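The structure appears right after this line, and notes come after that.
Left out: one protein chain. Kept in place: all the others.
The letters A and B name the chains in turn, as written, and every chain counts its residues from 1.
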Amino acid sequence: MEPTFQRILYGGDYNPNQWSREIWTEDMRMFQDARINSATINVFSWAKIQPSEETYDFSELDDIVDMLSRENYDIVLATSTAALPAWMVKRYPEVARTDYEGVRHKFGGRHNACPNSPVFQKFARNLAGKLAERYGSNKHVACWHISNEYGGECYCEHCTSAFRVWLRKKYKTIEALNKAWNMEFWGHLVYDWDEIVLPNALSDGIGYNKTAFAGLSIDYCRFNSDSLLANFTMERDAIREFDKDTPITTNLMGTYKALDYFKWAKEMDIVSWDNYPSYNTPWSSTAMRHDLMRGLKGAPFMLMEQTPSQQNWQRYNSLKRPGQMRAQSYQTVAHGADTIQFFQLRRSVGGCEKFHGAVIAHAGIEDTRVFREVKQLGQELEKLGTMTLGSENKAEVGIVFDWDNYWALEYTSGPSEDITYVNTIHQYYKYFYEKNIAVDMVPVDADFSNYKVIVAPVLYMVKQGMKEALEKYVADGGVLVTTYMSGIVDESDNVHLGGYPGPLRKLAGVWVEEIDALAPEQKNKAVFADGTKTECGLVCDLMHLEGAECIAKYGADFYAGMPAVTKNTFGNGAVYYIGTRLDTEGLNKIMNSIVEKALVAPVIDEPTELEVVVRTSKDAEFYFIMNFKDGEYPVPACFTGETDVLSEKKIESGETMKKYEVRIVRRAISK
Amino acid sequence: MEPTFQRILYGGDYNPNQWSREIWTEDMRMFQDARINSATINVFSWAKIQPSEETYDFSELDDIVDMLSRENYDIVLATSTAALPAWMVKRYPEVARTDYEGVRHKFGGRHNACPNSPVFQKFARNLAGKLAERYGSNKHVACWHISNEYGGECYCEHCTSAFRVWLRKKYKTIEALNKAWNMEFWGHLVYDWDEIVLPNALSDGIGYNKTAFAGLSIDYCRFNSDSLLANFTMERDAIREFDKDTPITTNLMGTYKALDYFKWAKEMDIVSWDNYPSYNTPWSSTAMRHDLMRGLKGAPFMLMEQTPSQQNWQRYNSLKRPGQMRAQSYQTVAHGADTIQFFQLRRSVGGCEKFHGAVIAHAGIEDTRVFREVKQLGQELEKLGTMTLGSENKAEVGIVFDWDNYWALEYTSGPSEDITYVNTIHQYYKYFYEKNIAVDMVPVDADFSNYKVIVAPVLYMVKQGMKEALEKYVADGGVLVTTYMSGIVDESDNVHLGGYPGPLRKLAGVWVEEIDALAPEQKNKAVFADGTKTECGLVCDLMHLEGAECIAKYGADFYAGMPAVTKNTFGNGAVYYIGTRLDTEGLNKIMNSIVEKALVAPVIDEPTELEVVVRTSKDAEFYFIMNFKDGEYPVPACFTGETDVLSEKKIESGETMKKYEVRIVRRAISK
Partner (left out) sequence: MEPTFQRILYGGDYNPNQWSREIWTEDMRMFQDARINSATINVFSWAKIQPSEETYDFSELDDIVDMLSRENYDIVLATSTAALPAWMVKRYPEVARTDYEGVRHKFGGRHNACPNSPVFQKFARNLAGKLAERYGSNKHVACWHISNEYGGECYCEHCTSAFRVWLRKKYKTIEALNKAWNMEFWGHLVYDWDEIVLPNALSDGIGYNKTAFAGLSIDYCRFNSDSLLANFTMERDAIREFDKDTPITTNLMGTYKALDYFKWAKEMDIVSWDNYPSYNTPWSSTAMRHDLMRGLKGAPFMLMEQTPSQQNWQRYNSLKRPGQMRAQSYQTVAHGADTIQFFQLRRSVGGCEKFHGAVIAHAGIEDTRVFREVKQLGQELEKLGTMTLGSENKAEVGIVFDWDNYWALEYTSGPSEDITYVNTIHQYYKYFYEKNIAVDMVPVDADFSNYKVIVAPVLYMVKQGMKEALEKYVADGGVLVTTYMSGIVDESDNVHLGGYPGPLRKLAGVWVEEIDALAPEQKNKAVFADGTKTECGLVCDLMHLEGAECIAKYGADFYAGMPAVTKNTFGNGAVYYIGTRLDTEGLNKIMNSIVEKALVAPVIDEPTELEVVVRTSKDAEFYFIMNFKDGEYPVPACFTGETDVLSEKKIESGETMKKYEVRIVRRAISK
């Protein structure tokens, strides 16, 4: 794949506007020492560069751009529209958001603009255009970064009106809308578009996370995601008037719920994202998010933000241990990143992020552990050069991730409040992660034929066309794994009548008659043909075989003996239906058998406690070998004798790796 | 007692308006198969039958009523006023409620009308009248069901004004109000009625459940209950203009806090209620609620809603186990129900209750476990016929339940936040339940002379006349059991001065000098004359004997040796005062002795693990024998040789019953 950048961007958020000119000079010196070659600037400077409705003042920004250009930085130029200037909120209170309780906010915070405010839109578009006009031709501007971490919701009158327009466009008639949302329920029939109000605490919201009408609330999620996306494309198009080719991005946030990133990615030139694991986040969870971000466009991505060491906004902001940031960075590259950027380059003197780690500490010197680690990584990345840029991650397994499902599953009232989307997806991802089997995170409309196995846990909402796509995939020899809470509703959250799992019933060869919910203190057993018994819980589908065979059955309760896990042969392929939340042992048992039969290969054949990931360029494979475990483990024997690109040393037989150690092995592809 | 209905109504909520006509036909066929003979319709159809301020459209409802009439259903016809039409909220925003935080809501949800909105009142009254005019003469309309699950509060300006009118009517002068609420406290004196505001988060509310002025807040509770009741009687009276005799009800909700159901029941022709236990609700708790619902009018009631299997809005919506719904239904009948109705007959396709269990599942077929169980029960009820209809539940024990006390006790600030009303009542109810001793739940103004024992736990508020009533009851030979936190305040929540338990002091023969509060980690002991020591806690009254004798004393702390439980002989009767929360062992010990001395008889003499309840008609007793325990237990020997009405088999010696098994034995009363 053609790389977006000419080198690995290594740098991050840089806010010289918060500092004196003496500090700028010091920064340049220190960054050079650390091999930093890129800076993300102008992220939160709207009030500075537009001090009033009528005035723009780019003088300081000019100086910053000049300095970075002189120093040959790749500039990631942000548009500053993620936080409103105070003067704008004062003069036009409508630009501020109205919250879930229906209260309009005053000036404060960030991510605070109503996406449907015409005033905000006008000012944001103008600013993006002016920036592009001024800096678009600067060859050092390597990337445009629109706004910042888009997110949040607004419930104001502008949004209400815009929602009605959005709905009219989608449904055409009020009758169609009434049907889609099943508005006969609780007598909610509407006769006019302006009877519709946003679903919040004052209307159909139930608490913060539930709703009386999931169809309505999911449409609001889609609308809100679209509204913010329209803000993005509006600025993008304003930039494109002046700058035809510099890539344009905005930084995403992994599994952030509110935005349908698959839809967003279509409008972005390159995906970028911010990776902030907590002290106790499993490494598999971080890996999954990387794969999801890569999956959005099926292409390498930018790591726009990570902290060199410490967070500030988590409950317990542990230091990254020595080597941890380096290992985390290589994991990021391994999973598809072509940049490594930090938030931020110099720790702030004040404001709520002043304890957020940075390349330069408050001490202001190079002689810190963190700076040394940043510099070491900078030197290594410089050595790595361009060889990994644009290289691909290939996978035989696809895991379906879908924001509509995310929203719908979690709005569902019943059977159990403890069913959550990302956790469930992660349970399946983790299986592959621990086997070093490469995974693509794919959308519901992916080309499944690229994969030997498609895993679609809690595929609660099955939208139009998906039944056919999955049936074709399996008939053609694919293997599909799905679970409880699948095939239940259509895209409007109305149940697919005729028995669960609805459109998947024929494919899975089972009929789920009932879904039992188990409280946390309740457990059942999954009993396998070989007598193995493993624990299961959360929900238990009570199902009947309709062509499928039983792989495991329940071991307790009145449905003991009924199938818990089934396999159905369908055309040339097979469908596994897992009707309950299995424990690790049970899930491994089933997945091992699936992987084996589907001939899915791990990255290396050898079992290992290490994470091993491969990226593939036109002429070489890059094996990233990383230890994220507490113990010390041998480098897999298959790499013995090969050279670690980082140390330039040969890997010896029996050589071991401690926690956070990394090796990269390049294998040429013989053509 | 003359039964309200000619047969056991068996059916439930039916919403054909949510479905196509093909489905209606299918419904009729399947319902007939299940022996369903009744349907509750038009519960949430206001927007459908009145599409605008000026228009009514009964065409669909006509078709539904016609179909059901043709099929000889007993129609329970709802008035649809429990959810506002969207057009009404748009045109008259005042019809929506204002919440505890003082914010007026927009369109959404249900139970959403301000009870004091003149606009709402006008439209609701009109609608009820029009329905009665149209359908009142239909002989298949067996019952009117006004609105649905009345509840909630409103804090709008209409309610504020109405509250002032309500207060003026109650107190006549502002001086009387100031005295009643003790408004000298915190300088709250008011000089004019319009200085009074509703007690919410913006005024005298403290958090959600506490208040600075309990007198004010309790009056607001009474006012709010009255306001909603006025909505009910308004619709009732509108119906009565056209339909003079069809019984009129609305569905209540057990121990729901906000409405004084004893006051409501006086306005209802028959009580109906919705029974939704959770997966871990004790069966004694459900039984207590049935007895409370029966006690409201001292008459059989309707079970208006239960789920055939699964709930959707609880945290963990477990399936009802095989036989559980049947056993639960018979428990309901045993405690006084003359109908068994489900929510609902066909599972919804969308909306937040789409996972709520129903007779017909999303699969749409009869061949489901749930449908089969519903059909079995239908067949059995058909066989049971009319024999139990109108029969009575007789009890020698009355437990006092009082909404004023419920409100007052839980508004109390001190001594312990952990004192709650329903839990405390249930602790005492459970004792009798486990002994199969029949209990009536009675109001504070009941005719106590009907009972050998009156139990009045936490009789915190003793209203005018109650002292005299209880003294007469005991003097005449009755036995009264009361507890800590009794006799403290008058009906305005002002303390009865002169020493606790105030008006009960002479009667109980004790003076409670102090009330200690124990944190959950703290315990004391109740030490009995025979040396038995049992645990107690929560609160400990420090009391002095004034004529009473000590039954148990404290075993620890500085009040070790002071009485914890006392008995006072008063006239021909006795009063037991239990000054602390005893554990089960201690409470059983005392209650056993009370029951023995009072010659209170259980339903059958034989001890058993089974629940046994008896209903009595003019000519027979019906013994309901039910197993709600996990173990298998013998049918009590006294029933050996008698015939189980359901199976028509003779009960054999040593015959056992598994969990959820039921026997019904009919014993003719020889005249």
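By definition in this document, contacts are C-beta pairs under 8 Å (C-beta built on N, C-alpha and C of every residue); 3 or more make two chains touch, one makes a residue touch a chain.
Quantities reported herein were computed from a predicted structural model and do not represent experimental measurements.
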item	value
Touching residue (missing chain; options B:189, B:258 or B:545)	B:189
Full-complex contact with the absent chain, from B:94, B:338 or B:516	B:516
Contact residue for the chain not shown (choose from B:161, B:278, B:413 or B:647)	B:413
Touch criterion as defined above, residue of B:27, B:94, B:204 or B:471 at the omitted chain	B:204
Footprint left on chain A by the chain that the document does not show	15, 17-18, 44-48, 51-52, 80, 83-87, 89-90, 101, 103-110, 279-280, 309-313, 315-319, 321-322, 347-356, 361-365, 368-370
Residues belonging to chain B that touch the chain removed from view	101-102, 181-192, 194-197, 199, 202-206, 210-215, 412-418, 489, 492-500, 511, 513-519, 522, 542, 558
